[in-house]
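Of the protein chains in this complex, one is absent; all others appear in place.
For clarity, chains are labelled A, B and C in written order, and residue numbers in each chain start from 1.
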Amino acid sequence: MNKRNGLKIVTIGGGSSYTPELVEGFIKRYEECPISELWLVDIEEGKEKLEIVGNLAKRMVEKAGVPMEIHLTLNRKEALKNADFVTTQMRVGQLNARIKDEKIPLMHGMIGQETNGAGGLFKGLRTIPVLLEIAEEMQNHCPNAWLINFTNPAGMVTEALLRYSNHKKVVGVCNVPINMHMTIAKLLDVDLNRVHIDFAGLNHMVYGLHVYVDGQEVTNKVLEYLANPEIQMTMKNIAPLPWQKEFLLSLGVLPCPYHRYYYKTQQILNEELEAFKTGTTRAEVVKRLEDELFDLYKDENLSIKPPQLEKRGGAYYSDAACSLISSIYNDKKDIQVLNVRNNGSIQGIPNESAVEVSCVVTKQGPIPISIGELPPEINGLVQQIKSFERVGAEAAVTGSYEKALLALTINPLVPSDEAAKMVLDELLQAHKAYLPKFF
Amino acid sequence: MNKRNGLKIVTIGGGSSYTPELVEGFIKRYEECPISELWLVDIEEGKEKLEIVGNLAKRMVEKAGVPMEIHLTLNRKEALKNADFVTTQMRVGQLNARIKDEKIPLMHGMIGQETNGAGGLFKGLRTIPVLLEIAEEMQNHCPNAWLINFTNPAGMVTEALLRYSNHKKVVGVCNVPINMHMTIAKLLDVDLNRVHIDFAGLNHMVYGLHVYVDGQEVTNKVLEYLANPEIQMTMKNIAPLPWQKEFLLSLGVLPCPYHRYYYKTQQILNEELEAFKTGTTRAEVVKRLEDELFDLYKDENLSIKPPQLEKRGGAYYSDAACSLISSIYNDKKDIQVLNVRNNGSIQGIPNESAVEVSCVVTKQGPIPISIGELPPEINGLVQQIKSFERVGAEAAVTGSYEKALLALTINPLVPSDEAAKMVLDELLQAHKAYLPKFF
Amino acid sequence: MNKRNGLKIVTIGGGSSYTPELVEGFIKRYEECPISELWLVDIEEGKEKLEIVGNLAKRMVEKAGVPMEIHLTLNRKEALKNADFVTTQMRVGQLNARIKDEKIPLMHGMIGQETNGAGGLFKGLRTIPVLLEIAEEMQNHCPNAWLINFTNPAGMVTEALLRYSNHKKVVGVCNVPINMHMTIAKLLDVDLNRVHIDFAGLNHMVYGLHVYVDGQEVTNKVLEYLANPEIQMTMKNIAPLPWQKEFLLSLGVLPCPYHRYYYKTQQILNEELEAFKTGTTRAEVVKRLEDELFDLYKDENLSIKPPQLEKRGGAYYSDAACSLISSIYNDKKDIQVLNVRNNGSIQGIPNESAVEVSCVVTKQGPIPISIGELPPEINGLVQQIKSFERVGAEAAVTGSYEKALLALTINPLVPSDEAAKMVLDELLQAHKAYLPKFF
Partner (left out) sequence: MNKRNGLKIVTIGGGSSYTPELVEGFIKRYEECPISELWLVDIEEGKEKLEIVGNLAKRMVEKAGVPMEIHLTLNRKEALKNADFVTTQMRVGQLNARIKDEKIPLMHGMIGQETNGAGGLFKGLRTIPVLLEIAEEMQNHCPNAWLINFTNPAGMVTEALLRYSNHKKVVGVCNVPINMHMTIAKLLDVDLNRVHIDFAGLNHMVYGLHVYVDGQEVTNKVLEYLANPEIQMTMKNIAPLPWQKEFLLSLGVLPCPYHRYYYKTQQILNEELEAFKTGTTRAEVVKRLEDELFDLYKDENLSIKPPQLEKRGGAYYSDAACSLISSIYNDKKDIQVLNVRNNGSIQGIPNESAVEVSCVVTKQGPIPISIGELPPEINGLVQQIKSFERVGAEAAVTGSYEKALLALTINPLVPSDEAAKMVLDELLQAHKAYLPKFF
């Protein structure tokens, strides 16, 4: 940590509509985690949003009465100087790119989503080179700072950072595990901290292997609850399709909401095609929500996170990130579910690869617990997505058309090599401006 | 080996239309591999076919002038006594069951095939308990004999035998690798024995990792050939759909013909649906071919394998089996591609699991070569099918509805948990008579 | 946990001179860890000591004013009924056996020590069958209780319990890591809780892989300190021989005091031979200390742990055990170094084997962190001792002379197969009464 009185945090993509939640999180934890400077960084295209969000942030801090300086800048390198933590939440190509990631695959009859399948690959291809550049700058300007990435697809992005960057202090954060944890505690009607879940897998492909309450395993009981179509564990952006009961009990572990894409591919596709027809794909909905949010943010009388933000879908993202920063800073040794270097935690996945797994968070960073072998029931799918992430990350770094095609073809949401080629060609054209390595 | 002058071979499912090919193979190799007794065993339902095929076998042997006794029996235990090798090629439920394995999934809009997907699982569920019973009997009647299984799905069957039987001398044989080897030698226009291919993967999911001619690697050259839509490497029972060229070159290793089911799922499904409409699914075609073959076999003037058998689709099956028997008997130490206990050959697959891999065939049995890590591009799919095989084998052994549902849902050819349940319920009813463990 | 108001703890080998430390630890933690019943169990031979220690325990509890019932019994099964935690600290054959474990090897010119080499094997051979019996009884009488073993050789004993018992709630505890941690914090002159050390290896063969202060790695600085012959990190029972400086820096990780047996074999042997001549082997010293201690314990005016106990050598044993119990009971999620099932924590050691490794202690038990690969510099020795522990545990369970001979011969402290046989034969005779499986 640096000599100044408090921490310096840099948030890249600071103009995001999520930022107020992050700021709220920092304010709430100010006592335990004193941030003296928060730098919100964005790019030229995002300047206006940065101003709006930044001003709201300033009002929030002022209202809360905490001595946290808010800096707004387009100069990333300046911001990074001597930072303690850097969070990244940018969207290369903005929501228009997401709309294409969702719609173009759907036009070819396959799932279109921003974190998996063809859309997920393209979000990765656009994002990874930018994050590698940031990691490189951090090596120069704040080599001891942690890079805390929320940008999706967080699995592929963390894989790329761990394999291709020299900056090794990298953690990927996702709100899926904390949402699962909270939902299950509620279902069981016990305090969150009495419920322990061993999480393991990949980002948006994480499983709860065992659930304990007060040290007693209750996994099967939880599976029974989750199999009840009345009680759905899902996320804002995923259709609440019920699980097939016998399947869930036989699986023996808790899938995450995103597993529906893989275990209920057909139904999810049908839902998406319906949304496509009615102009209510997730990106379109989000775009409208964002417009509304920014309208709210502009209001100079607003000096708290507006409740409408909750609809936006990233609930607990900020909690996840703020918790992580505080646990590292305070050496809390609590358990959080993070995307980190596997280092043998899950057997059968390379040591160098990213996994999403329960970690003990110490001052020297998160340490994954030892998971051992995944049950055979789930190992296959996890390995397949890991293959996709590895090949996708390689495509992003090299700009190889062939690797991108390969990544798509081996993805279980892409129905064939020919469909892969069609959607690849179209998405490449659509995102040309953000894919300099490919052109 | 036993004290008698030659080997005793037992062929279970001896009434199969393939048997003449096997007999031809034994006759051809009589010098190096002197079989004094060949026992063809079948069940009551197959008695008539056994007689027809058995009589043809007798005429073939007589014509060839080799002193090989042909025995026909329905008494399996008697046949097994002191056998040296036992080959199994039975079809539990006969071709009518195969027709159901193909058609019922198609009715639900998913691939119907006898060795993978829902059809493959059901062939496994019917077959595995019978093979475990045979293995058990071998422990009593011929504990030193090798069980050489051709019955599909050979991967799941070998997995089950290796994990759940005490008879450890088990090898699964498939004609896919030898077909690939021969096709490639032809493409390259060099002698078969100058071409070496490292094969690794699972049954019907085997890859050629490296191709060498005279010790020089020519893998990319071969991939270029295979990407040429004019030059197709396929099998009688798989539509000769061309590979996407950039995909193939980027994959970097040779897929087998069955990989089309996974990399070209949509197109294969379309082809199958077309066949379904026109009553030309593979099982239906085979049924007609078989009827014709048995008509031919009845001809008392026939004393060779009729050329029409080649259309049947199992080309080189007999070659694979006869070669294996001869190499074990003669301690040839040649390299053959077989389904054996992994024992560390492919990293990331359990030691106890079955893999299909290049082996050195010695008198003490086949020994897999060390393959190391699979390239990430292919590891995911291989792992997923291994998960399917493990869960499927467990379902067959336990008769667990839940495990069967799980196996289907995690199979990449089954589009969802709900589709899995529908097809499962229907197939269970359809095959009830052959699934005593489930009822 | 059970319905009664507090915890029920059973201490087998309750008549040990260590018990007052344990009782002190329980009293100190009474607030956070309310023990309502402490059962001290011993065998007929230890009855007198049990009475002495038990009465002291009662006086201690009374003086402290905590409502902890002390029960003394020779009836182990009765004691185990509904226990929450069972601690084991017995010495099969008592100190006379230890004297033989030390002296007989020395007579043959090899190291004689109670936890490693020939002496360690024999302590294991005598102890393991008794602990397996206890574990079996726990399955019947308190299946949810944790077995917390301090009995040496804790590595081999935990290996045997994990592999050969059905009672899987087993943890081995040792005071070496906590001693190292405290010594290093003192050397660095910082608070214990600011120092984090990743420990990994085996019992009495544990290494500190990385040392951090406030998240910054300081391993090399610590190695420099430890290489200073003035500053010795050692234990009461190990000669404070200084490390070779260049060796220590090149090793790059912190050895534990017991590593001297392996890296300074010759010097340790010389020290021991000297002690042998003068009648001051560790066992002899301990025997005298124990006699003195029991004389003190008898004093009815004594109602605290006498300070003389510290000389006895097991400093922090009780702390380690009490901490563990409290952390499990309170779901503390703190990090402790424990002997647990490896489960992939250290790569290259079987999942089923015991390792000594940093664990997060939760209500459902200790979970090892993921260590990954051991550096090659230390992997060899760790693997060798793991081989010794596995073969030794098998010898103990089977009573196989050959396995015992094999365990000795592969131990690096035994100079040859012939020396192994000599010392084996002599120790077998010497300990005949405690080795029913061998006779």
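What we mean here is this: a contact is a pair of C-beta atoms (placed from the backbone, for glycine too) under 8 Å apart; a residue touches a chain by one contact, two chains touch by 3 or more.
This is a predicted model, so every value here is computed, not measured.
Taking every chain of the complex into account, the absent chain touches B, C. Here the missing chain is touched by one residue of C:Arg194, C:Lys287 or C:Lys421, and it is C:Lys421.
Taking the complete complex into account, C:Gly380 is the one of C:Pro67, C:Pro240, C:Gly380 or C:Pro436 that touches the chain left out.
When you scan C:Leu95, C:Ile410 or C:Leu428 for touch with the missing chain, the hit is C:Ile410.
Listed for subunit B, the residues touching the missing chain in the whole complex are 193-194, 196, 198, 210, 212, 214-217, 328, 331, 333-335, 342-347, 351, 360, 362-365, 367-373. Residue-level contact of subunit C with the missing chain is found at 243-244, 246-247, 249-251, 263-267, 348, 376-381, 383-388, 390-391, 400-403, 405-406, 409-410, 412, 415-421.
The rule we apply is simple: only the chains that are shown with their structure count from here on.
At the interface between subunit A and subunit B, over half of the residue numbers appear on both sides, which makes the contact a same-residue one.
Chain A has the Cα centre that lies closest to the mean of all protein Cα atoms in view. Per the C-alpha superposition, subunit B sits rotated 180 degrees relative to subunit C, a value rounded to a multiple of 5. Inter-chain spacing, taken between the CA centroids of subunit A and subunit B, is 44 Å. Annotation for subunit B: no residues touch 2 or more other chains.
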